[in-house]
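Contents: one structure, followed by commentary.
After this line comes chain A, so read on.
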Amino acid sequence: MALRGAIVVDTEKCKGCSVCVVNCPTNTIALSKEVNSKGYNYAYMASPENCTGCTNCATVCPDTCITVYRVKV
Partner candidate 1 sequence: MAEYILMKGNEAIAISAIRNGCDGYFGYPITPQSEVMETLMLEEPWDSTGMVVLQAESETSSINMLYGGASCGKKVMTSSSSPGISLMAEGLSYLAGAELPCLVVNVVRGGPGLGTIQPGQGDYFQACKGCGHGDYKMIVLAPNSAQEMYDFVDLGFELAFKYRNPALILTDGVIGQMMEKVELREMKPRWTDQEVIEMSPWATTGKTPDRKQNVITSLALDAAVHEALNHRLIEKYKKMEEEDVRFENYKCEDAEHLIVAYGSMARVCENTIDLARKEGIKLGLLRPITLFPYPTKEIQRMVPQLKTIMSVELSAGQMVEDVRLAVNGKIPVNFYGRLGGIVPSPEEVLEAFKKEINK
Partner candidate 2 sequence: MHTTMDIKDIIKPENKVYSKTPVLLDNVMHYCPGCSHGTAHKLVAEVIEEMGIQENTIGVSPVGCSVFAYNYVDIDWQQAAHGRAPALATATKRLYPDKYVFTYQGDGDLASIGTAEIMHACNRGENIVVIFINNAIYGMTGGQMAPTTLMGMKTATSPYGRREDLHGKPLRITDLISQLEGTCYVTRQSVQNAAGARKTKRAIRKGFENSAKKKGTSFIEIVSSCNSGWKMSPVKANEWMVENMFPSYPLGDLKDI
């Protein structure tokens, strides 16, 4: 059995601080090249296939803009 996860980032709230990026144990997250209306490069799943839904990113996100989903497969 393996865990598959996915995150949804509230891209308007994200300030692109990268704290989620460095806390992701599976190198799923990166900052996008696009910016939101405030000019921040927001976080996104650069390698969605890596995500295990561990919630580390959401736990450390200072702006609480990450929602995490997980399934057992």
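Please note the rule applied: contacts are C-beta pairs under 8 Å (C-beta built on N, C-alpha and C of every residue); 3 or more make two chains touch, one makes a residue touch a chain; residues count from 1.
Inclusion criterion for the candidates: all candidates are chains of the complex that A comes from, given by their letters.
A quick note: this is a predicted structure, and the numbers were derived from the prediction, not measured.
S.K.: Determine, using the touch definition above, which of 1 or 2 touches chain A in the complex.
M.R.: So the chain touching chain A in this assembly is 2.
S.K.: Per the contact definition, I'd like the list of chain A residues that touch candidate 2 in the complex.
M.R.: Going through chain A, the ones touching candidate 2 are 2, 4-6, 8, 12-13, 15-19, 21-23, 40, 45, 48-49, 53-56, 58-71, 73.
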